[in-house]
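The other protein chains are all here in position, but one chain of the complex has been omitted.
Chain naming follows the written order as A, B and C, and within any one chain the residues start at number 1.
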Amino acid sequence: MNVAFIGLGRMGHAMASRLVGEFDLVVFNRTPGRAQQLADAGARVADSVADACQGRDVVITMLADDAALTAVTLGAAGIRDSLTAGALHVAMGTHSVSAIRELTAAHRGHEQTLIAAPVLGRPDVAATGKLGVVAGGPSEAVRRCEPLFGLIATRTFHAGTEPASASAVKLANNFVLGCAIEAMGEAFSLVGKYDVPARLFYDVMVDGLFSAPAYRVYGDIIADEKYDRVGFTAELGLKDVNLMLAAGSVARVPLPSGNVYRDRLLGAIAHGEGELDWAVMARDQQRASGAA
Amino acid sequence: MNVAFIGLGRMGHAMASRLVGEFDLVVFNRTPGRAQQLADAGARVADSVADACQGRDVVITMLADDAALTAVTLGAAGIRDSLTAGALHVAMGTHSVSAIRELTAAHRGHEQTLIAAPVLGRPDVAATGKLGVVAGGPSEAVRRCEPLFGLIATRTFHAGTEPASASAVKLANNFVLGCAIEAMGEAFSLVGKYDVPARLFYDVMVDGLFSAPAYRVYGDIIADEKYDRVGFTAELGLKDVNLMLAAGSVARVPLPSGNVYRDRLLGAIAHGEGELDWAVMARDQQRASGAA
Amino acid sequence: MNVAFIGLGRMGHAMASRLVGEFDLVVFNRTPGRAQQLADAGARVADSVADACQGRDVVITMLADDAALTAVTLGAAGIRDSLTAGALHVAMGTHSVSAIRELTAAHRGHEQTLIAAPVLGRPDVAATGKLGVVAGGPSEAVRRCEPLFGLIATRTFHAGTEPASASAVKLANNFVLGCAIEAMGEAFSLVGKYDVPARLFYDVMVDGLFSAPAYRVYGDIIADEKYDRVGFTAELGLKDVNLMLAAGSVARVPLPSGNVYRDRLLGAIAHGEGELDWAVMARDQQRASGAA
Partner (left out) sequence: MNVAFIGLGRMGHAMASRLVGEFDLVVFNRTPGRAQQLADAGARVADSVADACQGRDVVITMLADDAALTAVTLGAAGIRDSLTAGALHVAMGTHSVSAIRELTAAHRGHEQTLIAAPVLGRPDVAATGKLGVVAGGPSEAVRRCEPLFGLIATRTFHAGTEPASASAVKLANNFVLGCAIEAMGEAFSLVGKYDVPARLFYDVMVDGLFSAPAYRVYGDIIADEKYDRVGFTAELGLKDVNLMLAAGSVARVPLPSGNVYRDRLLGAIAHGEGELDWAVMARDQQRASGAA
């Protein structure tokens, strides 16, 4: 199996690094920057999307948003026009269900197959091959990708035969996290007004029902107000929850908890905190209750 | 130290069972029912609140709600009038911050001390002495109770020197749980509309960020829709979140995520599901999205 | 028909002034202050609740909250114990459905009849006899009160034969107003970010779909930010919406728009604005969007 990898941001680069040497790999990034390191390790650096796709069995994309994915896929000399029939496009970024559905149909019209395979985890986890992958698409096609996923992730979840199912799972998982952060923000602000030390409440939570990374990591950030230790920004959180709410709008599912934390993120961003960690929604909650 | 224990519901009985034999114990319940078993084990069964309090160093209450606690404490021949000066009243039920503050002042006026010490965990956990205790009150008084708490709980958290602090922590911990259940309900309903099997989404959650009892237990109930396996009813959940929202109102803290799940509980109860497990809010979410 | 009037705050005094001279009137207030003016006009000033109720056909109460109403009615030497069988108690304050239901039953047990008859309008309107009255209670009893209502109000609405129905109508009418103020606050904050003058948006609203007092009065306050021209404080607004949400909780009706504006009021009060006009929720909205 020969592979193309398009999109070498922090995440894409870490993932491509896992593949180089294991597969015949071509890489491409709009700006050349990070490609060199992969070239040193044996990848060929393509000079265009079309060049990257030429004769490949699989092209992986790891792009920042729907606009980039759609442009690279459907634009002139894009993936759709450059891939051969029978080939796979594995979209591993976080995308809207609508964009994934549009590309699913577009590839189908060219006898190509789209797989949506967003990942769970951050760049440092990607570098060690310990991500999770949530794959959506025809079972046979997902099976063909398993050797790829196996290098990147410790576990692959097959969400369903429609690629959009994988988008829904990824967005929903992030959503559950956003809700947990918001809930912690509200709870910390309440107990604070009753003179409870933040760290005491943190201990109660993670000692019991909430002894999980979501609460340990974000509870810790909130208890110490270290919002400048940024894993995922408020701006990215907003983009993400907007995708989730759009998925709800398409499927006619009200998501009231999503509304709540979206409003917190808007508040934080309105106060100039868009580049802080998205746990900063706890500070916006403090502000709303007159305590920040 | 001699002890009185008032309130022998399922939880109170399990807790009192841990103390009998270890302390000179008097027990009292409005209806005699469960007292016999404790009497067989060596407790004396009082025939009134006043009788129970007579000459005791500590009286523990484990009552269902504020009304019961206030009546038993401030009513005629109640705890306040029956306890000697210097004695402790340890209120271990889940109560409003307002009721706790009122009783704190009432006891203070009689040179008695109130400790609020709500517990974390359910009757089966109580029976094995593995609850958590969140204690609020003067440090010295809390210290005096440690031998008691040590028989009931594996860990005691000292929330602060004001009893109401402990109420706030207990309510906030339940609140974080309610928010998590609501978030799961929303997420499951969303992915369901995209043909994702509930169990698949469950696996994604608990395999990663949410590998904690809150998500395992309640995710499991929701995925299998086994709302009749009741741990904590929707009606109790509503009572609880109303206490939390009242705590927010008193302290001027908006709790928008609490509003969301309170509305879900109201919807479930309005549909006759008040005696099902409070995870039934996930079904109300299904209904709201036309899928139940 | 002889009448007692209990509760001579600004509103009660204005209403009682409409009755003096028209009926044999006894008045009572916890603190004597305002009674003198009514005495000068011919009313007898009672020296206790019991004295006021003695031999009266009708006793009207205009009290600030549930606690006052319940104490005056059910307390020792209160209205229930002092009124003769067959007499009416007309509660004209804004009260919870729960308190009204409790008093309905209490009076029934003494062969007395409770009518809930909250009023629409402010003290200056009351002084001119142009309030609205929403009456709940048995039709025959409401009919007996019509001569009274006719002096106070231009229109009486009969909400139903249960007194609590009138409470529900009054709370719901205030609620619709609170929602309208909140909606305006949100709308003004949005158009302001797009450089639209507040007064322009005001004109669009009241020129068209919203040419009503609610929008003229409160739109005007918001457009000019004159929150210190106080008609109804944020603190009272909070008390009021809490009564409405409690009515929803009792009847299992989610009121999500009520949650929204309650949170705005909490935010405003948390920022020290509790004694400003409740339209100050628009400023809290400004704050939430980083514009105040």
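Basically, contacts are C-beta pairs under 8 Å (C-beta built on N, C-alpha and C of every residue); 3 or more make two chains touch, one makes a residue touch a chain.
Note that this is a predicted model, so its numbers are computed, not measured.
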{"item": "Of A:100, A:126, A:253 or A:280, the one touching the omitted chain in the full complex", "value": "A:253"}
{"item": "Residue in contact with the excluded chain [from C:58, C:90, C:145 or C:159]", "value": "C:159"}
{"item": "Contact partner of the left-out chain, one of C:141, C:183 or C:230", "value": "C:183"}
{"item": "Identified contact with the non-displayed chain, of C:43, C:205, C:223 or C:238", "value": "C:205"}
{"item": "Chain C, residues in touch with the chain not shown (by the definition above)", "value": "97, 120-121, 132, 134, 155, 157-160, 162, 164-165, 167-169, 171-173, 175-177, 179-180, 182-184, 186-187, 189-191, 193-197, 200-201, 203-205, 207-215, 244, 247-248, 251-258, 260-261, 263, 285, 288-290"}
{"item": "Missing-partner contacts on chain A, residue numbers", "value": "238, 242, 248-249, 252-256, 259, 262-264, 266-267, 269-270"}
{"item": "Chain B residues that touch the omitted chain in the full complex", "value": "256, 263, 266-267, 270-272, 287-291"}
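Operating definition for what follows: only the chains that are shown with their structure count from here on.
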{"item": "Between chain B and chain C, centroid-to-centroid distance (C-alpha), Å", "value": "36"}
{"item": "Residues of chain B touching at least two other chains", "value": "248, 252-256, 263"}
